[in-house]
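Below is a structure I'd like to ask you about.
Here the complex is missing one protein chain, while the rest keep their positions.
The block that comes next holds chain A.
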Amino acid sequence: MCFDSRNWNEESYRDSILKARELQTRTVFRAIWAPSSNPNPDTIVVASSDGLISSYSVSSCISKHASGFISSRNHNMLTIKPDSVLRGHDGSVYDVKFYGDGEDTLLLSCGDDGRIRGWKWKDITLSDAPNYSIGNHVQPVIDLVNPQHKGPWGALSPIPENNALAIDVKQGSIYAAAGDSCAYCWDVETGKAKMIFSGHRDYLHCIVLRSSANQIITGSEDGTARIWDCRSARCVHVIAPEKDLKYEKFSSCISCIALDASENWLVCGCGSSLSLWNLPASECISKIPTSAPALDVIFYDNQILEVGAAPVLSRFDMKGNVLSQIHCAPQLSFSISLHHSGVCSSYPSSFCLWNLILFSFSFSSCKFIRISVAICS
């Protein structure tokens, strides 16, 4: 659009400035790979603080990025347009997850407005989205709202936010870590809250499902992680990694939890350290100090990958030794997700066996989309 004195439109110019500002002040909370029949998924779904859920195609990003880089050093990364955009929530979107697979895959999101919403992934990918800037072109098939609590004199609490989601496809349930220090189990079919797990003393940050034992594990701001039994909604075990050491208030929250494939090992990020637990033995095996508070952690084979409030991605072994640290541009990353591309033909064959593509996202995703390829040997 051309703005000059010949056809001056001040309103639209103001809007364009504010739009640009909005992009500048955006935070990406979660980036995950979309499921696909291809073992080497190409689409990333990104949840950001402006309430939008957008999907990007990696290959097009890379090609644009690379060519743009060659043509000019100051390539404007804002030009990468998402494939599709959904207006997910009022306020931030904190987590997105895919439910099920195949034709009926649902894209679930939760956010600051205390809602869990689900869309048919097929609808999103298929729609050509003429009004994609608004993002309302696909109607959600699931819309769940956290209950409000009634206080003294009938005062209603603000709707607590949902900070994380866990999916149990077999039972047809969604577990949500909510801001009122409870975890909720929602039934996908009926849309009702089946169970409420209450007991934490502060709001929940993260939640994972341990399906082999029909348990969920939640991590909270109060510095404890709890293991809950899904049948009785009772707390089975309280893990308090920092019980003995009295740290300052915000260093002690459990910000992330991950289970390994065998579901025997649990790692939780707690302040500036990761603690590794053996679940059958319920004992802390090792404590790994990290350079900054961990914000997301993930198991990869027998290694632990961690991102946090430092511009690095760290790789540890199970004993807590640092295997490598990879620099990434953002100061702070909220999300890490795995991308197995072992059999990807588009990459050179020389590194096809142990490849993983790590995707880390943080503030201002559009400026700082970085794809790091790490070779683990």
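We take it that a contact is a pair of C-beta atoms (placed from the backbone, for glycine too) under 8 Å apart; a residue touches a chain by one contact, two chains touch by 3 or more; residues count from 1.
Here, contacts and distances are computed from a predicted model.
As stated in its UniProt record, the chain not included in the shown complex is "THO complex subunit 5", which appears among "THO complex subunit 5", "Proteasome subunit alpha type", "Ubiquitin-like-conjugating enzyme ATG10" or "Immediate early response 2b". Screening A:35, A:91 or A:191 for touch with the missing chain picks out A:91. Contact with the chain that does not appear here is found for just one residue of A:6, A:192 or A:319, A:6. By the touch criterion stated above, the residues of chain A touching the omitted chain are 3-8, 10, 13-14, 17-18, 21-22, 24-25, 27, 29, 49, 62, 65-66, 69, 72-74, 76, 78, 90-92, 94-95, 112, 148-152, 155-158, 160-161, 163-164, 179-181, 201-203, 205, 221, 247-248, 250-251, 253, 255, 271-272, 291-293, 295, 308-312, 322, 324-327, 329-332, 334, 347-348, 350-351, 363-364, 367-368, 370-375.
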